[in-house]
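Written out below as structure tokens is the structure these notes cover.
A single protein chain has been removed from this complex, and every other one stays in its place.
Now for chain A:
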Amino acid sequence: MGDALLEIKNLESFYGPIMAIRGVSLKVEKGQIVTVLGANGAGKSTLLKTISGIMDPEKGQVIFKGCEIQGQEPHRIVQHGIVHVPEGREVFPLLTVDENLTLGAYTRNDKVGVQRDREMVFDYFPILAERRGQEAGTLSGGQQQMLAIGRGLMLSPEIMLLDEPSLGLSPLLVQEIFAILRRLNAEEKVTMVLVEQNARIALDLANVGYVMEIGRIVMDGTAERLMQSEDIKAFYLGHQEAGQRDERRWKRKKTWR
């Protein structure tokens, strides 16, 4: 076991009266890609929002490099090196690609470093370099997602929280973006927490996975182990178990073991 860069202990968060996370504990080691799988409403996005300070937890701790950071303001958390790339690629539509990236580095003072990171972003996402003068709102969905990730990279983060980067993208684009994430992890040593509904691609990329259902972790393990699990196969990888009839409506009961 390496050092835990980020550790979450017994986190509970509420959306109004609803307990969206009911006691989640997980560990992210330096350099790892950890994926959190789960269906709609499992609490995955709430988890990321609680880590990045957008939501305050009711109970539990978020420990980053040994310090408790739960409940801090989002801008403080960003300064620790935790960057949240939210779901739905929220770029500033009326600003250009360049301006979006500049805004991403808003909290930084080292011009040289910022310039270097901008070049790095363009290196990973050449299409953004081509469109650097274009308004972000006019980019395609995939390009906006790249920009959102690129903007996150402008903070030279230690850990990136990625909320469903594959959402609404074509399979080809998803492949492309995930290949870039893999490179970023390998070359730039960016640790990542990846929340995904697309389990296949997420487990393919990640080292470790957690499965969330209605606010709880029901299973965890290495990506290889999860991929072998009958439950994951049936419920997340869409394997149709060989049935007696062509169309089968019912599914096996989950056991999570």
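The working rule: a residue touches a chain if its C-beta (ideal position, glycine included) is under 8 Å from a C-beta of that chain, and two chains touch if they have at least 3 such contacts; residues count from 1.
Simple rule for what comes next: contacts and distances are computed from a predicted model.
Asks: Can you work out the missing subunit's protein name as recorded in UniProt? Choose among "ABC transporter permease subunit", "AMP-binding protein", "Isoquinoline 1-oxidoreductase subunit alpha" or "Multisubunit potassium/proton antiporter, PhaE subunit (TC 2.A.63.1.1)".
Replies: "AMP-binding protein"
Asks: Check each of A:Phe14, A:Phe92 or A:Trp256 against the chain that is not shown and name the one that touches it.
Replies: Among A:Phe14, A:Phe92 or A:Trp256, only A:Trp256 touches the chain that is not shown.
Asks: Could you tell which one of A:Gly60, A:Pro86 or A:Gly141 touches the chain left off the display?
Replies: Going through A:Gly60, A:Pro86 or A:Gly141 one by one, A:Gly60 is the residue touching the chain not shown.
Asks: In the full complex, which residues of chain A touch the absent chain?
Replies: 9-10, 12, 22-26, 59-61, 210, 216-220, 243-250, 253, 255-257
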